[in-house]
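One protein chain omitted, others in place.
Letters A and B mark the chains as written, and numbering starts fresh at 1 in each.
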Amino acid sequence: MKFTAAELGKLLNGIVEGEPGAEVSAVSKIEDAQEGSLTFLANPKYAPFLYSTNASIVIVGLDLLLEKPVTSTLIRVKDPYSAFSVLLDLYNSSKLNKTGREEPNFISPSAEIGEECYIGAFSYIGHNVKLGKNVKVFPQVYLGDNCVVGDNSVLYAGVKIYSDCLIGSRVIVHSGTVIGSDGFGFAPQPDGSYSKVSQIGNVVIEDDVEIGSNNSIDRATMGSTIIGKGVKLDNLIQVAHNVEIGKNTVIASQTGISGSTKIGENSVIGGQVGIVGHISLAKGTQINAKSGISKSITEEGKQWNGSPALAFRESLRIQAVYRRLPELENKIALLEKQLLERGGSGEEAERNA
Amino acid sequence: MKFTAAELGKLLNGIVEGEPGAEVSAVSKIEDAQEGSLTFLANPKYAPFLYSTNASIVIVGLDLLLEKPVTSTLIRVKDPYSAFSVLLDLYNSSKLNKTGREEPNFISPSAEIGEECYIGAFSYIGHNVKLGKNVKVFPQVYLGDNCVVGDNSVLYAGVKIYSDCLIGSRVIVHSGTVIGSDGFGFAPQPDGSYSKVSQIGNVVIEDDVEIGSNNSIDRATMGSTIIGKGVKLDNLIQVAHNVEIGKNTVIASQTGISGSTKIGENSVIGGQVGIVGHISLAKGTQINAKSGISKSITEEGKQWNGSPALAFRESLRIQAVYRRLPELENKIALLEKQLLERGGSGEEAERNA
Partner (left out) sequence: MKFTAAELGKLLNGIVEGEPGAEVSAVSKIEDAQEGSLTFLANPKYAPFLYSTNASIVIVGLDLLLEKPVTSTLIRVKDPYSAFSVLLDLYNSSKLNKTGREEPNFISPSAEIGEECYIGAFSYIGHNVKLGKNVKVFPQVYLGDNCVVGDNSVLYAGVKIYSDCLIGSRVIVHSGTVIGSDGFGFAPQPDGSYSKVSQIGNVVIEDDVEIGSNNSIDRATMGSTIIGKGVKLDNLIQVAHNVEIGKNTVIASQTGISGSTKIGENSVIGGQVGIVGHISLAKGTQINAKSGISKSITEEGKQWNGSPALAFRESLRIQAVYRRLPELENKIALLEKQLLERGGSGEEAERNA
């Protein structure tokens, strides 16, 4: 798609300064922008780039004073960042404007498909599946029997959702993510082997959740694994059976949450964190990357670090001493030597050294 | 599916107490159960829920004494937990009773498909592939040329198995798992680039193995990467080329095992563990979550913790002191001060501080 400065000026209710016919077909950061690109200037720190950028069009503030001539066409608006965000969203949504059904696909006769849905080629819609309005099912998606997906949700190429799972509205799931695979439950047998425990629960993804790529979200043994409203999961995250993640919690990539653990709302969890099973984390818990959480956290809104995790400030204090360990050991050796030299219970010191 | 209390009572050889026509279509935990649900009471700790549950049917012990009236219909059996497990397995297996071939699929004319197999839509069965009896190949599975899959195995939607891999009987592989991708082998070149080493081995998955979702199991450089009989792998696990995992070993999610390492039978390995390449772990080794194993373990049945890992009790002792490091540093400073105050070799102490 191409836009002219005149069209964009009208769309943003801005003032065009320069060539109204200037055309853009891409968006860029001001420092990287090439001819044909649209960019913006909001942070004064980036103002010098305005005079060197190759961008064809730059969105700037109404009151920006030019210190030198510029080659780009400018569009002056009240809030350049917001204006640019509006354009980004437009640009982004244009990529999602797929509709209709591509062939071949597999749609069970018992499935109910809402209006304006997109069903990509090679997608599989099982028995009794219900899709709301305007659901985008990209190619090669698998929706097992009895799954329900709410309005305006997007399942990107290759998402796999096992039977009986419930997906809310405005949910986005990225490629490679598996929802509803069996929980990891095995009963040890006397001969050292393991016998599978049937996993008959499901997964419930509430509204406004976004789930990145290659996540593994297991179904509950019984009942539901629950991803609360507004939760955002990054990539390659493990969510075990019967986990419950409270609303608006954000989790960075490669973190793992073991079975039956409950995470409070509005928590922020870094990458590569490990959380043991059967514990609860209070609301607003913040966990640093790579931490290991082995006990319930009852105090709300606290920050944790390390493995096993400690209160954040305490852990930093300890880490600082940790780095001085060789020095401390030298000091101890010196103290022992001094005490020995002065006699007294030196013998004892030597025996214990 | 719906069942009445009368039908379940007959199936379980139990005594129905209450409404024989009570119907259930779901199973739940007693504390969560809604109308239309079946649940059970085995652990006396949960007995109070019996009087408040909304479950339509509860399986209870023959000798349970009611302290108050209950609204649910009861089915009395000798062992409620076992009876419930039997029902779970029935319920679970009903989800797997897919049969026949869905269209479209891709089945090479040279493939041999056993009796009662299910071939889901968009599945790809390469040249010379051999499937045993009653193999369930869910939609969008890829089976490369010359793969063999034993009787009663289940490959869930989207599993990818590269050519020449051998999968045993009663094996379950969950969605997103990749078996037989190239091992990570590159020869450094004088100019700083790397040249690929051909990976021409395969992967052998023995009988009764279950592999969770989104695992990566690389083929051997030469020979076989081997997952022993009865091994259970959770999700997002890395198994590098030429690894051998002994039978009945259990590995939790996000653990990584580097190339050519051998893990003894009946080991239990926690989540997010890292194991270096070219080492051996003795039988029955237990490794705590997040540990890093950098050397072979020769003693059987021992528990390890930390990174680098130490014997479990030792690592706990060290961790306890680690938490007191700021306190220890203060003590050392105080000792230095005291010694300095008393004169003698105080000068030396100062020089070394």
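Please note the rule applied: a residue touches a chain if its C-beta (ideal position, glycine included) is under 8 Å from a C-beta of that chain, and two chains touch if they have at least 3 such contacts.
The structure displayed is predicted, hence computed values, not measured ones.
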Touch criterion as defined above, residue of B:6, B:86 or B:328 at the omitted chain: B:328
Contact partner of the left-out chain, one of A:158, A:201 or A:223: A:158
Residue among B:49, B:81 or B:124 touching the omitted chain: B:124
Option from B:78, B:196 or B:278 whose C-beta touches the chain left out: B:196
Residue among B:29, B:76, B:130 or B:160 that touches the chain left out of view: B:160
Touch list for chain B against the chain that is not drawn: 104, 106, 122, 124, 140, 142, 144-145, 158, 160, 162-163, 176-178, 181-182, 184, 186, 192-194, 196, 198-200, 214-216, 218, 222-223, 236, 238, 240, 254, 256, 258, 272, 274, 276, 292, 307-308, 310, 317-318, 321-322, 324-325, 328, 330-332, 334-335, 338-339, 341-342
Residues of chain A (touch criterion as defined above) contacting the omitted chain: 27-29, 32, 85, 88-89, 91-92, 95, 102-104, 120-122, 138-140, 156-158, 172, 174-176, 208, 210, 212-214, 230, 232, 234-236, 248, 250, 252-254, 265-266, 271-272, 289-290, 319, 322-323, 325-326, 328-329, 332, 335-336, 339, 344-345, 348-349, 352-353
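In this text, only the chains that are shown with their structure count from here on.
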Centroid spacing, where centroids are CA-atom means, of chain A and chain B in whole angstrom: 24
